[in-house]
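Every protein chain of the complex appears in place save one, which is left out.
To keep things simple, chains are lettered A and B as they appear, and every chain counts its residues starting from 1.
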Amino acid sequence: MKRIWPYLLIGLSAMALDVTRPTNAVAFEPTKPIEAVVHTGPGGGSDIFARAIAELMQKEKTISQRMHVVNKSGGGSAVAMAYLAEKKGDTHTIGFFTGVWVTNPLTTAEAKVTINDLTPIVRLVLEPAVVAVKADSPYKSMKDFIDGAKKNPGQLKQSGGSVTGRDNLVRLVTQKATGAKWVYVSFPSGGERIANLLGGHVQMMVIEPQEAGEHIRAGNMRVIAALTEKRLPSFPDVPTLKEQGIDVPVIPQARGILAPPGVPKDVVQYWEGVFDRFAKTAGWKQYLEQNQFEDAYLKGPALGKFIDDLTVQMREVLKEAGAKVVR
Amino acid sequence: MESVGNLLLGFSVALTPGNLFWCFVGTFLGTVVGILPGLGPAATIAMLLPLTFKMDHTGAIIMLAGIYYGSKYGGSTTSILLNVPGESASVVTCLDGYQMARQGRAGPALGISAIASFVAGTVGVLGLMLVAPPLARFALRFGPPEYFALMALGLAMVVFLAGQSMIKGLLAMLVGLWLAGVGTDLFTAESRFTFGHMELLDGIDFVVVSIGIFAVAEVMINMESRGGTELFKIPKGLRNLMPTLQDLKDCRFAFLNGSIVGFLIGVLPGAGSTISSFLSYGVEKAFSRHPEKFGTGVIEGVAAPEGANNSDIGGSMVPLLTLGIPGSNTTAILLAALILWGFKPGPLLIQDNPGMFWGLVASMYIGNIMLLVLNLPLVPLFAQILRVPYFVLYPGILGISIVGVYSVSNSLFDVWLLGLFGLLGYAMRKLDFPAAPLVLGMVLGDGMERALRQSLMMSEGHLSILVSRPLSASMLILALLIVIMPMVNKVRSFKMKAVEQEV
Partner (left out) sequence: MATHDNEEILTGICLGAFGAYVAFEAFELPYVSEYGPGPGFFPLWIGIGVTLLSLVLVFANFFAVAADESREHQSRLAIGRALVGWSGLILAISLLHWLGFGLSLALLTVFLILALERRPLWTALSVAFGLALGFHVIFVLALGLSLPSGPWGF
């Protein structure tokens, strides 16, 4: 019995050394289809975005396995985020995040997973937005609208989504900066928002440029301001808010990729590599142009800082909006 | 006429072998999907999207649309045979359809459902073709106050669904309205009645409630006596397997009613097909010569809602194709498909792609015919399901219910809710509470509350906005009349009784 001890000791030390020695740097490669989690149902913004990217990646062969989209809608982004948190360490799952993933946990107590619990990979785009009115509206510029709102406080109406969404946040910061006041009416679906604008029930709405494009081409809508830092290439004649003298921070609507918590570093590097290559492909550039997205590729510590800054900014704006901030 | 020329173009596109094939695939898949409770056309279309990238776009949209309206044909099957609503729009069909099955008239019920779907579906496509642009512009005049008035009109239908006790009907409706409110408030992002459960943040799914209250409760009722009650009279002979000429005659008004109500409601973005089926049921009952028989197995009670939920599809395509605005969940996915393929849905879609649009319209005519041909012969086959011994049927129905609920959002929590609502439905049956008002309340509650709050947002708190606009005012007055009518009738009959007694 006594003689076993030294052997046991040697064996245990060998095991300990084995565990601590650096593993062979075999790069990670996915071996089965990738799950791409989105927080909208089929047909929603994130869903379409993810499907388009999955399709493009197939075409450009930037990824060896298929990517299929999994819809985990519910509670804003709560269900999707909880799902990803459950898949801790899973190397074949990624999530497509948007600004909602940052703001939703701030206002919803039941949404227990925050964006800091997940592993950010890359930010892909910033979705610009424009301010649109009906084509026969008397407002030809944002200034006109603001003046109109000042003359009739609370009479003009804007259609938009949830009150914690970008549409309303833009309204709130603009109201604060200009002193004008107008009403916000929530409609859950984009279709209803547009229908109410075209039907004259509301006077203004915030809308993505590619959505507006068709209605403008048909002569139903007019764009009076661009909610971006610089003018949009598709609307060269439309001034930004800043150019029109309204000094408000641009509230970004970012879209990017993240992974479940506890994902090893080499997997993160793999994904970064994939999206590095993907962002350079012609297909991607064409997609950006078609949809008028701003190429906002960002990764690593800069991405982390972006998310932190965004969280702080959102918390501020939401508090001022009177929303109940629970985190 | 321009339309004729366009239609000819459409047929030339739709009648190619390739597109005919896709039409068949779509309608067939749609029927299957419709029969299965829970799994809806929206989810199926989403699942098939990746496959469509490599297809010809016209063929793809023909197939996807086929799934959409095909599912409405199938949706009535389980509603009639098993009291399991295949789809939210088929709930109303359960009311009279299942009763007909219990009386051995499952065949005629299924048959009239297919025929009504065909007639109304065709009318819907006609409407899409002929009146799409002006109707779309009219639909734009519907703002929140009008939607509220429409929902109020829908709720007034409770008068027709309450059966014996108005109080119980109202109570059921209120509970339904409450159920609709569970979840996250759209406007303030506050959560209501979620009891801390994240799964309830998005509210309770309608399918869970309807399958629980109808199907599971029904099974429980049947479990009460060993051997089951003598429910299902197997239809004998071909005559009993199809609607008779008399049946068809009885349903003349129902065909018209279903087609028109369904189409008009479908045009309004955001007004679901469930509302159109309830409304047409109510209209049918209101104009019927024997309203008190509704709910006991009246064939018009099947024809009207089944027609409505088909012509509704033609209607929901109107805003999609003329304005690029989806009219329902499923059309939203069709829109997404179009976007993914690189089309730009909007007012100019038809102008830019006449071949695709008119090809689609023509394919819908063809698809409706295909579906009629497909479904009618299946009726006797489906009716044979009733031959299955009850002790096999009941676990089977429970299994289908679980599958149906689980397939909606892959959540076990929903299945638990199913059990809960099954118990609730059973209690309601034993205590004589009608289920239909609860379902009605649940369907309309969300939309109604939203419309009211949107209207008040617009008017800064003044309720007058609801009556100052002609459209909403007229609908509200109509709703009021509908609610007051039974009371007036009661007073009148009371007076008559008093007069008789005096004499």
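Heads up, the rule we're going with is that contacts are C-beta pairs under 8 Å (C-beta built on N, C-alpha and C of every residue); 3 or more make two chains touch, one makes a residue touch a chain.
Owing to the predicted nature of the structure, the values given are computational and were not obtained by experimental measurement.
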Contact residue for the chain not shown (choose from B:F21, B:F193 or B:F287): B:F193
Candidates B:L8, B:M223 or B:M496 - the one touching the absent chain: B:M223
Full-complex contact with the absent chain, from B:L130, B:L412, B:L480 or B:M496: B:L412
Full-complex contact with the absent chain, from A:Y184, A:Y270, A:W284 or A:F306: A:Y184
Touching the absent chain when the full complex is considered, from B:A42, B:L82, B:L140 or B:L177: B:L177
Residues from chain B at the interface with the omitted partner, ascending: 32, 36, 39, 47, 167-168, 170-171, 174-175, 177-178, 181, 185, 187-188, 190, 192-193, 216, 219-221, 223-227, 391-392, 394-396, 398-399, 402-403, 406-407, 410, 412, 415-416, 418-419, 422-423, 426, 430-431, 445, 449, 452-454, 456-457, 461
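Criterion: only the chains that are shown with their structure count from here on.
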Mean-CA-position distance for chain B and chain A (Å): 35
Chain A to chain B touching residues, read off their complex: 41-44, 47-48, 51-52, 54-55, 68, 71, 73-76, 78-79, 82, 107-112, 154, 157, 162-164, 183-192, 194-196, 198-202, 213-215, 217-218, 220, 290, 323-324
Residue ranges of chain B in contact with chain A within the complex: 42-43, 45-46, 49-50, 53, 139-144, 184, 186-191, 194, 196-199, 201-202, 269-270, 319, 323-327, 329, 332-333, 335-336, 339-340, 342, 344-349, 409, 450, 454, 457-458, 460
